[in-house]
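Heads up, one of the protein chains got dropped from this complex, but the rest are sitting where they should.
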Amino acid sequence: MADTSQKAPWREMGLKDSEYELIKERLGREPNYTELGMFAVLWSEHCAYKHSKPLLKTLPTEGPRVLVGPGENAGVVDIGDNLACAFKIESHNHPSAVEPYQGAATGIGGIVRDILAMGARPVILLDSLRFGPPDDPRTRFLFGGVVSGIAGYGNCLGIPTVGGEVFFARPYAGNPLVNVLCAGLMKHEDLHRGGAYGVGNVVMVVGHSTGRDGIHGCTFASDVLGEDSESKRVNVQVGDPFMEKLLIEACLEMMASGAVVGIQDMGAAGLTSSCAETAARAGTGLAIDVGKVPQREGGMNAYEVMLSESQERMLLIVSADKVEEVKRIGAKWGLHAAEIGRVTDSGNLEVFHNGKLEASIPVSLLAMGAPEYTPEAREPEYLKKTRNLRDEDIRAPEFGELKDILLRLLASPNIASKEPVYRQYDYMVRTDTVEGPGKGAAVMRVKGTKKGLVFTTDCNGRLVYLNPAAGAAWAVTEAALNVAVTGARPLAITNCLNFGSPENPEIYWQLKEAVRGMGEACRVLETPVTGGNVSLYNETDDQAIYPTPIVGMLGVLDDIEKRIDPGFKRPGDIIAVLGKVWGDARSLAGSEYLEIAHGMVAGDPREPDLDLARGIIDVLTEGAGEGVFSSAQDISEGGLLVALAECCVHGAEGARGCAVSPKALGCGEREDIRVDGMLFGECNTAAVVSFPADLEEKVSEICKRHNVPLSVIGSVQGSSLAVETCGGLRILEVSVEEILSAYKTGLEKSLKG
Amino acid sequence: MKFKGTVTVWLKESIFDPQGAAVKGSLAAMGFKEVENVRIGKNIVITLEAESPEAAKDLLDSMARKLLANPVTESYRVYVEEEKAGAQR
Amino acid sequence: MKFKGTVTVWLKESIFDPQGAAVKGSLAAMGFKEVENVRIGKNIVITLEAESPEAAKDLLDSMARKLLANPVTESYRVYVEEEKAGAQR
Partner (left out) sequence: MKFGVVVFPGSNCDSDAYHVLRDVIGADCEYVWHESRDLSGFDALVLPGGFSYGDYLRCGALARFSPVMDSVYKFVDEGKLVIGICNGFQILLEAGLLPGAMLPNDVLEFRCQWVNLKVENTSTPFTNLYKPGEVIRVPIAHGEGNYYAEPEVLDELERAGRIVFRYVDAYGNPTREANPNGAARNIAGIINEKGNVLGLMPHPERCSESLLGGEDGRRVFLSMIKSLETGAFLSK
């Protein structure tokens, strides 16, 4: 072992001097090199949440439906009928920036194993992606690689990728975001936990062999490993989806056999984190021998085996008398299932290499002893400028320009159809996809029940950038409305907090504010946070990304036959807005319109009216249950006009046009209203619905009951989208063909440049 | 002059090659017990115009670096030969 | 004796190779105007035990025929060299 007192190897490993001192003090001695490596990975921001834990504690995590909250591998929610849904979102940003295909592919692999670790069968994937400007060649390379990586891995697993997001903006150019959500289904009694329970139980590694991949380069010290390890060092892992598919089937079979006491995926920090976390959860210790871990290449030392991030492996804690059964199932699926140690009562993680003790650390210190930081928070300078957007700063467009603006918005890669992405994903495998990607939230049936599960991911980073608390609340609200416009009730969320460096006070302020806004929205909408992931240090050359707290939401439809979708259904149906459309300059803050038509990212987004959002959700779910609505769509990117255009795009044959007048929304009554604000404003707590004329009274009665304003703005008719002002002047008419063409070809065109 | 360049692209040695492993397994199941290891790479054959073998090699090298191989996970090699009319591959 | 066998697998000449065409297109877009044709094949490297180079070649040929190449669309070639300990690829 190298003498660690000579130099400061912990610094190369990413530990601060103060953290090293803390380790020494708590351990009562100097850690050896292997131990130091184990601390370095487990005390990294990624594993220890050093900068975010104090904030995360403020999020609401409880609710009558929450079976398992944050702390386990994934949250679990009761969906009735003795069924439960495990779901979680996770980032793979940095690996994807280096090698987009493998980075995205192994991102899928990782989140799928998290869901598997809860005892659930992984059945649904969503991908939430952020890239730089589409005309940048680097973006095209990253975009192409990420999408085919998700397709390559997810399709092979046979888990449908049923939804997601793609958003392009300059701040993501050097640092794309790749967040993936996985959900799984199980019966209540199948729930498993990641705990190393039962002294004497056997520790097993199942799945792939362990190689040198993923051991972070900077943690190597050449004097320890020798010259030739230099060439062997690879920081990108290559995914093997075939192996993962076998791993899923094998682990589900092992769990069903009753052999598995505890189970944990091996993700970041591989064996070190899975051993430390399982033992810490159970309050036990583990003694393992790395010589017994199946290895891909010979001659790996304890340090390498403990830190390897080889993919497609799970750690199992198995009843001593069931080891043979686990081995038999492993062999059936052609997988390693190796006994590597035992659960002990020592409270320590003891690592042997062919019998020789290489490391011994208290698991509580390793898994829970990392310091927590509450850095300085300072309101960012840029807000002074961006907040200061006045009415007169936005040139009001001529009526004659509106059509062109609408078509440009529809063709904007942030709004245009994402079909070029999702047609590469097998979104139908498993035969449960009732509403796949393309229209809004995904609607999945649950075989054997009448139920539907509804999933969406949402976050508009531009809004969060301009007002972190409001933007994060909007992410929750938009997700909830996306779910509700299918007729489903939002149940719970998972989130992935993508931010820059928390050591920058302005970024920490963004993080703090965003968490506050998210927590507040979740409390009012009664959608607790069941888990998630934090990804910090997303920046290149001091250019931080837009703060992007992505919300993944789960909703439930009691009767899937009663679902609704955004497409207009019948000519003659009444079109109305539920909620409030502000229509003023402020509602244009951070809008796609402001960026596309005026080249501005500015304004101070209002906070969503959460009580109103709650009311709208009640109206939508109740109305859908009673079958009153023909269609429903929330208002988000692109505002009211784009929402209407989307209702046309998804409309039934013969019901693709509409004529509306926003008069009923207060146009002409309020001084501050402007046409572009009315048509393109995004920060509105509102949804567009259509319903047969004879149901108006009923709809209005439901709205009254929930205190939700209902404004009739027009009807389904013709084959174009037509808008009139209060004066009756037709200010815009666009044929549905033009709408379709802009919307369908926008993404491909912008990527081709 | 016309050249036939071949760029062979491989996953770096330390990276596990799932394809190779699966093929090895099948070969073993088919009775080819003699097989110790299998790795699968790409072979990209490019016919091109260049002034000299060295120029051709430089061009191919640059194509490999920029497009044909991903330096993070792959390594490559470039071979050049003069293309004879009607030559057999 | 230990051998390193290489089986190269190609789409038959008569079959259009869309991948090769796409790579050619990308290369042209990147400014490599000198490129006339691109074809992409597989390179399968197999280390194996055999009594002699001929025996190794026969084994590899049989693997290629049965598994490594699809005779409907692909042709293959087999190369054998003795594996020297520590040899570089």
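Labels A, B and C are assigned to the chains in the order they are written; within every chain, residues are numbered from 1.
We take it that a contact is a pair of C-beta atoms (placed from the backbone, for glycine too) under 8 Å apart; a residue touches a chain by one contact, two chains touch by 3 or more.
Nothing here was measured: the structure is a model prediction, and the numbers come from that model.
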In the complete complex, the chain left out here touches which of the visible ones?
A, B, C
Sort through A:447, A:670 or A:752 and give me the one touching the missing partner chain.
A:447
Selected from A:148, A:449, A:540 or A:735 as touching the chain missing from the view
A:148
In the complete assembly, which of A:86, A:246, A:496 or A:556 touches the absent chain?
A:246
Listed in rising order, the subunit B residues that touch the chain left out are 18-19, 22-23, 25-26, 29-30, 40
Subunit A residues touching the omitted chain (full complex):
148, 151-152, 155-158, 240-243, 245-246, 333-334, 422-431, 433-434, 445, 447, 560-561
Touch rule applied to subunit C and the missing chain gives residues 11, 15, 18-19, 22, 67-68, 70, 72-73
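Throughout what follows, only the chains that are shown with their structure count from here on.
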Distance between chain centroids, defined by C-alpha means - subunit B, subunit C (Å):
8
Which subunit C residues sit where two or more other chains touch them?
none
Per-residue overlap in subunit A, given as positions that touch at least 2 other chains
none
Which residues of subunit B touch subunit C in their complex?
2, 8, 10, 13, 20, 23, 26-27, 30, 32, 34-50, 59, 62-63, 66-68, 77, 89
Give the list of subunit A residues in touch with subunit B in this complex.
98-99, 102, 208-209, 211-213, 231-234, 236, 238, 240, 242-243, 296-297, 310, 334
Of all residues in subunit B, those that touch subunit A in their complex
11-18, 22, 25, 70, 72-73
